[in-house]
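The structure under discussion is supplied below as structure tokens; questions concerning it will follow.
For this view, one protein chain was removed and the others were kept in their places.
We call the chains A and B, going by the order they appear; numbering starts again at 1 in every chain.
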Amino acid sequence: MTVYDFYLFDRNGNCLYYAEWNRRKQPGISKDEEFKLMYGMIFSIKSFINRISPKDVQDGFLNFRTSKYKLHFYETPSGLKLVMNTDLNVGNVRDVLQHVFSSLYVEHVVKNPLTELGETITSELFRSKMDEYVRGLPFFAPKAS
Amino acid sequence: MADEVPFEFLHMELVAHIHNTSTKEENDTCIAKLESLGYRVGLSLIERFTKDCSRFKDELDMMKFICKDFWNLVYKKQIDNLRTNHQGVYVLQDNKFRFLTQLSNGKQYMEAAPKYLAFPCGLIRGALCSLGINCIVTAEVSAMPACKFQIQIQRL
Partner (left out) sequence: MSRQAARTGDPRKVNGELFTLTYGALVAQLMKDYENDDEVNKQLEKMGYNIGVRIIEDFLARANSGRCNDFRDVADVISKVAFKMYLGITPVVSNWSPAGDEFSLLLENNPLTDFVELPEGHDSLNYSNILCGVLKGALEMIQMDVDVKFVQDHLKGDNITEVRLKFIKRLEDAVPVGED
């Protein structure tokens, strides 16, 4: 099991933060282009899912899977969107994404007066906390040695 | 009122406001303004919190009070290390100073650190002043979030 990458978007679609771990293949487009596509897709899936739902939507879009990877999604009421790609064996990571928001983003970005909200996160402290947290996840499983 | 988050955000805004309303060259003026705001707050806070300074047997006892009770109230922790040269200089070391913990874990943003230390320096000076000690307080950072506050007693 492992984590491939992680994206954090604000409610205006700006990618505030991106990190990758065991992502072996690059898409061959610029990062900006990739962020735009990712946000566009998330946005569309979200609204499509809400529209076709036969019942009132509760949590809405949570994740999707292909034969190779699984994409997990979590959105806060303030419109912050967290996306994590993992391999197929990883279960529900809602708690993980919630933790990233409440303990890492709030503590080290929101409460850091030197980070402007809505701008790319440059705090090394946040980057290192995030990396430490993801590498410590039970399903991160270091590469076979 | 129980929560420390409003105070943290208020302090953040206070620093931003003081700096936004002045031009770059006036950095020292900003620091002085924040320090004097801290001084006023420290002064009245201590007045409310201990009126009777006869409880303190000497200067060192007051310093211990700043390191323990006062620090605990304001920052939810104690000073990690207190040193003195016994000639009126005290150095208070906080290994995880609350206004710096969210900023950085090392050298990043180092140039911004003094902005967030001016108000706390003033708080100490105000607190000590209301206990009858005149002093100058300065802060020094070599790697965040650790910070040293130096208190120099002014004897008349």
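Going forward, contacts are C-beta pairs under 8 Å (C-beta built on N, C-alpha and C of every residue); 3 or more make two chains touch, one makes a residue touch a chain.
Worth saying up front: this structure is predicted, and the values here are computed from it rather than measured.
K.L.:
Give the labels of the shown chains that the missing chain contacts, considering the complete complex.
P.N.:
Visible chains that the missing one touches: A, B.
K.L.:
Spell out, residue by residue, where the missing chain touches subunit B.
P.N.:
The list for subunit B reads 1-7, 9-14, 16-18, 21, 33, 37, 40-41, 44-45, 48-50, 55, 65, 69, 72-74.
K.L.:
Suppose we count only contacts with the excluded chain; which residues of subunit A make the list?
P.N.:
Listed in rising order, the touching residues are 11-13, 36, 39-40, 43-44, 76-80, 101-103, 105-106, 110-111, 117.
As a working rule, only the chains that are shown with their structure count from here on.
K.L.:
So the centre of each chain is just the mean of its C-alpha atoms; given that, what is the distance between subunit A and subunit B in Å?
P.N.:
39
K.L.:
Okay, in this complex, where on subunit A does subunit B touch?
P.N.:
107-108, 111-114, 123-125, 128
K.L.:
Which residues of subunit B touch subunit A in the complex?
P.N.:
Checking each residue of subunit B against subunit A gives 8-9, 12, 15-16, 102-106, 108-109, 112, 116.
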